[in-house]
Each structure stands twice: as C-alpha cells, then as structure tokens.
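Okay, here's the structure, questions in a sec.
One protein chain omitted, others in place.
Now for subunit A:
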Amino acid sequence: MELDPVLLSRIQFALNISFHILFPTITIGLAYFIIYFRVRYTLTRDPHWDFIYTFWVKVFALTFALGVVTGIVMSFQFGTNWPGFMEQAGNIAGPLLGYEVLTAFFLEASFLGIMLFGKSRVSNRLHLISTIVVALGTTLSAFWILSLNSWMQTPTGYTYDGDAMIVESWLAVIFNPSFPYRFAHMMVACLLTASFLVAGVSAWRTLRKVDGPATARVMRTAVIAAALLIPVQIFLGDLHGLNTLKHQPAKVAAIEAVWETERGAALTLFGFPDETARTTHAAIKVPKLGSLILTHEWDGELKGLNEFIGEHPPVAPVFWSFRIMVGVGMLMLLISWLAVWQYWRRGALGLNTLRALFAMTFSGWVAVLAGWYVTEIGRQPWIVSGLIKTADVVADHPAGTVLTTLVAYSVIYTFLLISYIGALFYMSSKPAQSLLHMHNYGLPGRHPEDQAFSKQPIGGQ
C-alpha cells in the first residue's frame, strides 16, 4: 500500500491536537472550581475546604503538566507539518499565537508556582490572587486560540492576493463572526468537563468508602454546577448552530446529512450516511424538525450538500461526531438533574446514581472531542474556509518519516493517558486522612495557622 504523507501528516496533527485538547479542557474548567474552593476556605476557614482545594490543585498540576508538554508539541507542529499555512496566513495566525504566549503562557506558568508551592511563602490574599491569575491565564489562552480557530472558520478583516494575507482590521480578525459563539461554547464545555470529572472522582471515592465530609461537599458543588451549566450549553450550542448555518452551510448540511436543498427539512436522528450513493441508509427522521431547530421556522430552507459538490466535508464522520456530542450532552442533562433531584428529595445520592456519575467521569472529553471533530472535519477541505485548502499547505516530509514519528507519538500518548488516569485514581483512592499528609512540597511553613491545620484530623470524623 502506498503511504500518503499528506494523510499521515493530517492523522498526526489530529492525534496531537486531540490528545492536547484533553488537558486544557480540564484545567480551564477546574481552575474556576479551585478558585471557588479557595474562596470558600478563605471565607469560612473551614479545613475541609482547604483539603478539597489541596487535593484538586494536585489534580490540576498533573493535568496542567500534560497540557504544557503537549502544547509545546502543538507550537512546533505548525512549522514542522504545515509550513504553507504559516506562509500564507502567518500574518494573522502568527500574532494571535504570539499574543497567547505573551499574555497567557508566561502568566499561568509563573503563577502556577505560587499556586502549587507558595501557600506558606506568601499571604493568603496573594495566594488567592495567584490562583485567580492562573485561571485568568488559562482562559486567555483559550481566548486567543479560539480566536484563531474561529478566524480559520469564518475569516474576516483581511485582504488576500493569493500569496499572503494582510490584516485590514485586527478587531475584525479577533472578533470574527463565529468567535463569540465558539468561545462561549468551549468555556462552558470546559466547565462541564471539570464538573463531571470532579463528580466522577467523588463518586468513586464514595463507592470505595474512602470519602469524608469533604467528598460530599465537593460532589454537591459539582452536580449542581453541571445541572445549571448543561441547559446553558444547549442554548449556546443552538446559537452556535445558527451562526454556522449562516457562515458555513456546507458544514451544517454534512452534520444533518441533507443531500438536497429543501424547505421544511426533516431531522435525521439516526442513520448511515453514504456519500457514494448520496443517501442516508436506515434513517430515522422527524418531519420538519430539522428546519425548525436550525432556522427556527417550520418551513425554513436548508441548503443541501448538492450545492457544495467537491467542497463539502466528509459526511459520515461529521454526522456521527455531532450525534455523539449531542448524545453525551443529553446524558449529562439527565444524570445531573437526577442527582440534584435526589439531593433535594433525599439529601443524598443513590447507589446507581453514584455509579452513573463514576461512569461519566470523562464524559466531557468524549463530548469535547466529538464537538471538535464536527468543527474541524466540518471545515474540510479548507484549512481557512473558502480560501486555503488543507492539502496545499502540508510539509512534504517522506511518508516513512511521518509514519515513524506518528507511531512514536501514538505510543507515548497511549502510555501517558494510561498513566494519567492511573495516577488520578491512585490519588483518589487514598483515604482523606492520609491524603492530608501527601502534600507536594513546601506547604508547611511560616504561617502558624497552616501548621495547626496540618496536625488537625480531617475527613475521618
């Protein structure tokens, strides 16, 4: 079989970015939970909140480290694998990535030191501020990268002579038409991913009977956050969909597998899109609903794939990814509302709910990855919508070289993912009592109250 270096490069890039995105998704969301834990501790001086904070900061640190190292890979991949993209769109992509480094990377990397190891070296107020600064850094990072990604989806504010792009208006580039929706959708996705991670780990601690009062508290926080956030996410997703319909109708046509332009289109719940036959096999359809959801009108017109022959994305992966994302979202809605209802009616979660929450520990990852596949595969064959094709900008490495590095990346990433999940549950399986003595380094120290806390038994009442 002839190996195609372009395809291999694309697989490698997809692998790198898929693996990378797992970790910022958690750190961006978890950062805000950690601020909440810290604020609760600052207000109440209740050692349980301090314990919760300390535990989740460790998870944060581990996740952050994986995000950093895989992020460095991403920063090199632009040059090693997509030099043509940088030559043509470098005047836009370069500065946006540069602002990410300047405003976000250094900020989070520097203040993370204080957040992790500085509790006893700075005042409580400064430590709280550092925690907030780290969250701000992670959010800024998302801001710039999503601005660039959105610009690649809906480019505005430039002139292009077929050779290189020159910026006309930076405001129009940064705040391009799809950016607000994508940024809001992603931020809530991060918070939801963190909610289910926190809930899942807490459920596991409860099931393993290594929990204490702290676990119950953090569980309640996580499920309430999830229950409140998921309707917001559905609302934002709907707005994002309307925006995509306006600017990238080919993507929406692929998501819904609409083969021919029609009015009052049905919604395909399930089926097997077949691009050669240009039909969806075994389709289960709800009449008119497709038009209603996408255009908010019963008889709204949906452009079909027939209008974009040769320039629309592969249908099946986009169609399926979208349904996985929505399906996981529905599960999240169901389980978080059930949990809140149980708290309200019985004051505690049932065994099956705990099991379900544990099973959904990484549900956020599934939804986020599926959502990104919709976005990124949905943009194909373009790397910048309507302007630059992906196949034209790839580096011409020999297929063997790319295959070798691809295999090496796959091995390392698989090993890291197993180690990450292993370490997470290893840390989580420690009884609350012994966890207190598992601080990293440098925590006991100059503040007498910290000394007192470390000697106080917590969690095993």
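The criterion applied here is as follows: a residue touches a chain if its C-beta (ideal position, glycine included) is under 8 Å from a C-beta of that chain, and two chains touch if they have at least 3 such contacts; residues count from 1.
Quick note on the criterion: contacts and distances are computed from a predicted model.
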item	value
Omitted chain, identified by the protein name its UniProt record gives, among "Na(+)/H(+) antiporter subunit C", "Carbohydrate ABC transporter permease", "2-oxoacid:ferredoxin oxidoreductase subunit beta" or "Cytochrome bd ubiquinol oxidase subunit II"	"Cytochrome bd ubiquinol oxidase subunit II"
Of A:L8, A:A31 or A:I114, the residue in touch with the unshown chain	A:I114
Chain not shown: contacting residue from A:R40, A:K58, A:R182 or A:H247	A:K58
Absent-chain contact - pick from A:V167, A:L242, A:L289 or A:V366	A:V167
Candidates A:V122, A:L136, A:A172 or A:V366 - the one touching the absent chain	A:V122
Residues of subunit A in contact with the chain not shown	58, 61-62, 64-66, 68-73, 75-76, 78-80, 83-84, 86-87, 90-92, 94-95, 97-99, 101-103, 105-107, 109-114, 116-118, 121-122, 164, 166-167, 170, 395, 397, 401, 405, 408, 412, 416, 419, 422-423, 426-427, 437, 439-444, 454
